[in-house]
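Below you'll find the structure I mean.
With one protein chain removed, the remaining protein chains of the complex are shown where they sit.
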Amino acid sequence: MPAEPAAHGAHAARPDEPPAGSAPASAGTEKAAPRRLAQAALRDLPWEIGVAKPDPTVVVDGVTRTFGGLTAVSVDHLEIQRGGITGLIGPNGAGKTTLFNLLTGFDQPDTGTWSFDGRSLGKLSPHQVARLGVVRTFQLTKALSRLTVLQNMLLGAQGQRGESFLRALVPGTWRRQETENTEKAMELLQRFKLDAKSDDFAGILSGGQRKLLEMARALMSDPQVVMLDEPMAGVNPALTQSLLGHVKDLREEGMTVIFVEHDMDVVRDISDWVVVMAAGRIIAEGPPESISQNKAVVDAYLGAHHDAPLTVDDEDRVLAEAEASIAREGHPDQGVISSDRPHPRRTDR
Amino acid sequence: MSDLLNAFAIAGKAFFGFQAIFFALLAVGLNVHFGYTGLLNFGQIAFAMVGGFGIAISVSQWGLPFWVGVLVGILAAVVLALLLGLPTLRLRADYLAIVTIAMSEGLRLVFRSVSATPVTGGTRGLSAFNGDFIALAPWDTQHRYHILGTTWSGGELWVALVGWVLVTLFSLLVWQLMRSPWGRVVKAIREDEDAVRALGKNVYAYKMQALVLGGVIGAFGGMVYAVNTGSAIPDQYQSANTFLAYAALILGGAARVLGPVIGSMILLFILQFADTGLRAMISNGVIPSELLSSTDVAQIRFVLVGIGLMLLLVFRPQGIFGDRREVMLDAR
Partner (left out) sequence: MTHAPHRARRHGRRTTTGQLLAADRPAPGRSGRRRTGRRPLVLSLLLAAFAIALATLVPGVANAAGESVTGTLQTSRSGPIEGVQVTVETAAGAEVDSAETDADGRFAIDVPGPGEYTVTLNAGDLPDAVQLGTNGDTVTVTVGPGRTQPVLFGLVDGSANSGGGTIRAVQLLVDGLRFGLLIAISAVGLSLIFGTTGLVNFAHGELVTIGAIIAWYVNVRLGVPLIPAAIIAMVGGGVVGALNELGIWRPLRRRGTGLVAALVVSIGLSLVLRYGIQIVYGGSSNPYGDYQSQRAVSYGVFTMTNRSLASIIISIVVLLLVALMLQRTRIGKAMRAVSDNRDLAASSGIDVNRVILFVWVMGGALATLGGVLLGLSDQVQWDMGFRLLLLMFAGVTLGGLGTAYGALVGSVIVGVFVQMSTLVIPDDMKYVGGLFLLIVILVIRPQGILGSRARIG
């Protein structure tokens, strides 16, 4: 059910724009249409921070989160276009994961409000957010090791009767639903090429397969907004391509995708809109093409690089590009962001 | 040789006796908590205590019928689980371990305190509350029965029979729950609760349900114990019992329906066998008394349990029934 209204929303957002405006001539590729719609809707927007989107689904206002003295997130205004793929990039420690945590109720901000489809999410706990149709994946994959792949998938299904304590005792009440969910799960697993593994423990999957499983599991809940935290990290290049395909598929099914990624090629390839964070702030947003020309972005990556080495290899490429463009443009404006280097903080305990 | 046989017979009784039932019920409850849900509850004995005292106080202090006492015991366990769960279920596993053990010790101290004496009987505890139950036995409870070289009183047999019925019922309940979607959510929480939250499950509610369920099962263990011994004394409910129940659970295999049950029987058998055997060997002079006196035997058993617990976790963490592959996946 969630997929349908989202798709509808994407259309409703721009009734005046002719769907053929940039649609491919080949009529058979009806699947490609939503992508073009979102892209088209975003095409004429100014490349400025906090710009209003034609049909926003997630709206963030004045959200800040500090850890001790460190401001991990400070976002004045951000809108996410419905039915589009929004890439969220930024150096390590920029606050991307923290922003995800805040939006999905896993963390509480110091200030600010944010909403999904006009509904404020501020007071909601993670599971309530998820039930509204906003699901996320985690940067460090959370495959449920000692459950089978199929059980992992089934867990994603919403509204299960057998998940209530009393009804669990009466199998008659949930058997049918379980069978339906299993069918759906197997279909999804097939799409993600995990069907052969369905009875294996998730713990024996490779890193890349876990990422796939986590994404497939999230899709079991028929979400409207999918937030993927570094879905490609640690995934081998062959799998990356298939993962990318899946992410594009999501958009074609009318879902809104927000994803964190470090590989600029990937970002350029699939996103309709890119948001750049550094030191907790949004320092730029715009279509993918605009980003590599953006001076603030270049500074951010360069500044971060000087202070703390980027761990993801892919970023070296971004950096090389950045330095090349600086060389072209002349002197870099240093010291603005570089001082806010990510502090390695105690975590995890 | 006859000593050995004798030790075997006595240990055989322990295999089926009320203590095996007591630990089996504690461990079945812990299996729900720890084995399936991943809640590190080190205060399980407190549930047994409120269960046992639920009956004891209701019957001998308030003069209520025995079965009302059972209800009071269950209710007390539910309330305790809620009180304990409300503040602690949001905590990390290791914090939960500390808080639960603190709670169980705290509760025992309250029960044995002078201020609580009018209700709980203080250090002396309460007695004479099991008459109604024993009277229900379909056979003569005064008579002593000889079964396979062991001697049971009619009352003991009756408690053991009802106890094993309880163990069976709760094992069936756990089995049914764990193959349902409810069990799937609970097991997923054990693996990673944040992932489960992100999938729209109210983790807190599930943990609470699991805590209550396991706590009530543990409370039944306490009731069996109290009814069999005919007395409820706060100092019987030491936290070492919780550790023994953990040993039983891990011995049998956590997250297996029958793991805690078989584990308890074997543990009690080994403990009793070691106990009787050692005593016999000391009195025979097989073990020189300079090395070990019979007063040390009770302690030796705990040393053995400790060593067993360590070796099990290191070399056979899956217990007797578990699947090694599965245990090795445990990321914690």
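Just so it is clear, A and B label the chains in written order, and each chain counts residues from 1 on its own.
By our rule, contacts are C-beta pairs under 8 Å (C-beta built on N, C-alpha and C of every residue); 3 or more make two chains touch, one makes a residue touch a chain.
For clarity, every value in this text was computed on a predicted model and none was experimentally measured.
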Which of these, A:71, A:92, A:139 or A:177, touches the one chain of the complex that we don't see? A:139
Filtering B:136, B:169, B:240 or B:286 for touch with the omitted chain leaves B:240
Taking the entire complex into account, which one of A:101, A:181 or A:294 touches the absent chain? A:101
Per the touch rule stated above, chain B touches the missing chain via residues 10, 14, 19, 40, 87-88, 90-95, 97-99, 101-103, 105-106, 109-110, 112-115, 117, 122-125, 127-128, 194, 229-231, 233, 235-236, 238, 240-241, 243-244, 246-247, 250, 271-272, 275-276, 279-280, 283, 292-300, 302-303, 305-310, 313-314, 317, 330-332
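Here, only the chains that are shown with their structure count from here on.
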Just the number, please: Cα centre separation of chain A and chain B in whole Å. 47
Considering the complex alone, what residue numbers of chain B touch chain A? 173, 176-177, 180-185, 187-188, 190-192, 194-203, 209, 213, 255, 325-326, 329-331
Provide the residue numbers of chain A that touch chain B in the complex, in ascending order. 104, 106, 125-128, 130-131, 135-138, 142, 144-147, 151-152, 154-156, 158, 160-165, 168-169, 171, 174, 178, 201, 203-204, 214, 217-218, 220-221
